[in-house]
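Dumping the structure here so I can ask a few things about it.
All protein chains but one are shown in place.
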Amino acid sequence: MIAQVPPMGWNSWDCYGAAVTEETVRANADYMAKHLKPYGWEYVVVDIQWYQPTAVSHAYEPFSQLTMDGYGRLLPAENRFPSAAGGKGFQPLADYVHGLGLKFGIHIMRGLPRMAAHNHLPTLNSDYLCSQAADPNSICAWNPDMYGLRCDLPAARAYYDSIFRLYAQWGVDFVKCDDIAREYPRCEKEIEVISQACRNCGRVIVLSLSPGPAPLERAEHLKRYANMWRITDDFWDEWRLLKAMFERAEAWCVHAGPGHWPDADMLPLGALRQCYGKKDWTHFTPAEQRTMMTLWCIMRSPLMMGGDLPQNDAFTLSLLTNAPLLAIEKESWCARPVVSTADESVWIAPRKDGAGCYAAVFNLSEEERTVAVPSEALEGIGGKAVELWTGRETVLPLSARLSPHDAAVWLVER
Amino acid sequence: MIAQVPPMGWNSWDCYGAAVTEETVRANADYMAKHLKPYGWEYVVVDIQWYQPTAVSHAYEPFSQLTMDGYGRLLPAENRFPSAAGGKGFQPLADYVHGLGLKFGIHIMRGLPRMAAHNHLPTLNSDYLCSQAADPNSICAWNPDMYGLRCDLPAARAYYDSIFRLYAQWGVDFVKCDDIAREYPRCEKEIEVISQACRNCGRVIVLSLSPGPAPLERAEHLKRYANMWRITDDFWDEWRLLKAMFERAEAWCVHAGPGHWPDADMLPLGALRQCYGKKDWTHFTPAEQRTMMTLWCIMRSPLMMGGDLPQNDAFTLSLLTNAPLLAIEKESWCARPVVSTADESVWIAPRKDGAGCYAAVFNLSEEERTVAVPSEALEGIGGKAVELWTGRETVLPLSARLSPHDAAVWLVER
Amino acid sequence: MIAQVPPMGWNSWDCYGAAVTEETVRANADYMAKHLKPYGWEYVVVDIQWYQPTAVSHAYEPFSQLTMDGYGRLLPAENRFPSAAGGKGFQPLADYVHGLGLKFGIHIMRGLPRMAAHNHLPTLNSDYLCSQAADPNSICAWNPDMYGLRCDLPAARAYYDSIFRLYAQWGVDFVKCDDIAREYPRCEKEIEVISQACRNCGRVIVLSLSPGPAPLERAEHLKRYANMWRITDDFWDEWRLLKAMFERAEAWCVHAGPGHWPDADMLPLGALRQCYGKKDWTHFTPAEQRTMMTLWCIMRSPLMMGGDLPQNDAFTLSLLTNAPLLAIEKESWCARPVVSTADESVWIAPRKDGAGCYAAVFNLSEEERTVAVPSEALEGIGGKAVELWTGRETVLPLSARLSPHDAAVWLVER
Partner (left out) sequence: MIAQVPPMGWNSWDCYGAAVTEETVRANADYMAKHLKPYGWEYVVVDIQWYQPTAVSHAYEPFSQLTMDGYGRLLPAENRFPSAAGGKGFQPLADYVHGLGLKFGIHIMRGLPRMAAHNHLPTLNSDYLCSQAADPNSICAWNPDMYGLRCDLPAARAYYDSIFRLYAQWGVDFVKCDDIAREYPRCEKEIEVISQACRNCGRVIVLSLSPGPAPLERAEHLKRYANMWRITDDFWDEWRLLKAMFERAEAWCVHAGPGHWPDADMLPLGALRQCYGKKDWTHFTPAEQRTMMTLWCIMRSPLMMGGDLPQNDAFTLSLLTNAPLLAIEKESWCARPVVSTADESVWIAPRKDGAGCYAAVFNLSEEERTVAVPSEALEGIGGKAVELWTGRETVLPLSARLSPHDAAVWLVER
């Protein structure tokens, strides 16, 4: 079973944008191995445009020269990923990450490089050309690199098989495929073909789809063909985006389960937006960071840290190493909201082992506020309870005095 | 706590339409007391137009003379409810039902009788006239009796208070308020005023809103102001309606909880459409009846039997007395679908006591089909399991060979 | 041929609302006969609620007692129309108007009085009751008096025939039927039945439909069943409404022709809003009044003066007696806009007699502006031209320096 519980890891986008380098990936992997691995963090994911030699920011450069092999398969830009020299691709970097006891992931755009089509490159192990697989009318609305594929044709399957076999050969454990999750209905078939190429590539690879919002009404299709998928557009460290996530979490929570996880996106914590020599830090308050971590855990979203790990301060590290909190991801099931207003949110989640449940309260308002768990909502559960951010024990009824945007969450024993 | 678990009872609409009489209500109450009470059935509900002397079918007669008092409050038509003679209203009938150890309910339309407004009748215990409370532009799309109220005015509160106090005095335990649940946003305020009149009337009365579909996006408003509300338009004994209920159940299940229950409507079982001397029987097959009962129980819908109880045959009675099945309504929580396709549906629901969970499978296709519970979906639960329609024990993995439209449901122990 | 050219007259709504009286109607008729008749003005129209004894403003009173006969036919309230006493209805007032050489019109709401249905009144010369013709679910959104009719039933035809025969007997020449022109598709059949009753009543009666906006896509239906119909919601003396009329005029102009005229609504000029002792005057500037008159004439809208005629000042009277301008209504055809921007509008209209065309320019901006007629748009026409507001002669190219919201219009000879 792939992704029996929600994947946890680090992703390079929030801190390094399109300009991530091998050096920073290794540094983050080292940090994860040393500080986070015991808490369940395991995936190290290189995000977009690792194949673009001149990328220096979060922006994309049209008509740039992408690094690729003779079969139109993108390769790491060697000036940014030196270990890829000599055609070795990501294999050396994946080996390094594996050597730390971690797993390695990459980002891809659906489709094949536009120039591979215009230049009529062959597809590996097939009689098709890239120009036969490419659809000149299927392009991404925000990135200029690729043409989507004509997934009704064997040429498209041949191309996707050729890249996933390369990723398997490199040792990739996680693929985040972009420009696809919100592109229903036109990319429905492309999701299927990519999913099949992923499952047939000879290696266990988690398949993650971006960007959101994926359409709620296609939940069953997503559950069948992907392991996780984004439920909103890009999430950043702004309260309005965090507040808006509650509505999406409520709509999607029922679809979270082993092998298929609605994804609330990376955690923009700590050191963000570091490319081009910039130095920025999350704009979230400590209260907002607790709220985010609590919501992501109780809805069982995948957890992908977005900040540059080596720059973590003590508070940021404490968020990522709160073991009782992180346990919610693995020990709960069937979570749901029980109260949802403009000012507050209350969630409950039974424990899988029958030993009670979790209950979380959120203050979404701009004032200090007492938020309570309606006692009847626990339906008889509730001897002792411990709050997981403070460690304080209490008894029913559960309520917390919360500063604006803050949260509390209890493990409630039977 | 009102409606801590989903209400169960009988309603006169499916069998007697607008033409129900005291005699048939008493006969159904007698049957319930004798055969169903031990299984949790308790509400006896008189549906629409008990105040219309000439109603003889499921249709409505425009401009008819409605029975009312001098304050514009509707009264039972005495030719149909003889015990109401002498201005006693439903009190004698409620007393009778209470004497059987059961509870008594009635149907109302939002608003006040059109003629009470045109005749400028006074409102009890207030200085307002019915013509001041009534909105001449607020009418029901399918019934000609009433004007909706101008709920921004005290005159409207005064009228609704006057009728709920009357119902409390009669001994009413359950009010099904119609022409309102799908009338958002224009009836939002009217729901609030009715809810407040209900809660302030001096008696515990369950408030049920019809007809559906209530809007999913107003779930929190419904949860706050009503105890149950319809999630579809009228449900009858047609497979296409039953199949369509699965999509609504999936969308609404997360909102089912103590005090607030999404309502899949009456159970059209047994003797239906009995007015005007007609004799009809449910068109559902036995398989479809099992599917309906299983879905209603695992989604925790209220259960309101729609057929004429005294005419029940053995099979119909067996559906209403399957104690382990009906226990799901009271013992489970946090139910959710885990698979949902055009051909099959799978649901799971943890038990509140931690002793495992329920799992249900449905064959929605037109062919015999094996439907399985994905083992990973149980997340580790699953020693022994017993199927609740057959009583057969089994072990994981769970699957059933089902005829078209049939269902199976297991209690899975830890 | 009814309404071979656009009807011209006076209507009571803008000055007296629902509270018009016989005295004011006679005074306006006297004025029209004396000052306006030579310029083509002829209809004197009593607007809404002449049957409501207590109306005192532009507002409607719900559940009021309407004056009607034993067949549910509304009659003038005798306290407001004394000559109607003794069941004579509007006949004496119509006689008076006819005696001045003018024509008489009334306003009606579609449908029959709600109380006529609730009281089951008979319909004249038929076996039907008003309660059989009335549809309890067809009400007006803004007026509480009537129920619309079930126009698929003979009972509805019988009722409409009964009222139009009464109007013919009174001597009515013009009926403005309200709550209908924008009520497509649900009132499509009701328009047909009313139109047939009007044409079969034994007297030539112009049929005008209100309120707008009538749907452009139903132009052919309107052309077939009505003589004029409103193209916007109520028009008042506000620049934003006048500016917005240009877009509607452009869309509808192609449908103006003998017997069927898109109607830009009454002219809110002079003394407006006079009921309840109020004294108000048009808020339009002189420039805006020229613009309105010019647009209404070149688009060939009906002209219905809305102000209280006896209070006209010299400027207002001059607008209503500009003979060369008013001639456009009768002498032009096939008008169309040739330029239409946020800042200016230019229209042309050929003369029917071949002797050239009309050209109008409008300054819709907030600054003084020169607006020109593109010379090529005249396609070769244009020796001499005379401007119709100033009487000044000129030659091509045509242009005018206009203050904000002002207009110019030329008769261009071949």
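First chain written, first letter: the chains are A, B and C, and each begins at residue 1.
Convention: contacts are C-beta pairs under 8 Å (C-beta built on N, C-alpha and C of every residue); 3 or more make two chains touch, one makes a residue touch a chain.
For clarity, every value in this text was computed on a predicted model and none was experimentally measured.
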item	value
Chains on display which the left-out chain touches in the complete complex	A, C
Hidden-chain contact residue, picked from the options C:98, C:189 or C:336	C:336
Among A:48, A:77, A:94 or A:117, the residue in touch with the chain that has been omitted	A:117
Identified contact with the non-displayed chain, of C:53, C:82, C:154 or C:259	C:259
For chain C, residues in touch with the removed chain	1, 4, 219-220, 250, 253-254, 257-259, 333-341, 348-356, 374, 376-377, 379-381, 414
Missing-chain contacts mapped onto chain A	62-63, 114-115, 117-118, 120, 131, 134, 136-137, 139-142, 144
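What we mean here is this: only the chains that are shown with their structure count from here on.
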item	value
Proportion of interface numbers common to chain A and chain B (over half same, under half different)	same
Chain B and chain C: spacing of chain centres that average the CA atoms, whole Å	52
Mean-CA-position distance for chain C and chain A (Å)	64
Two or more partner chains touched - positions in chain B	none
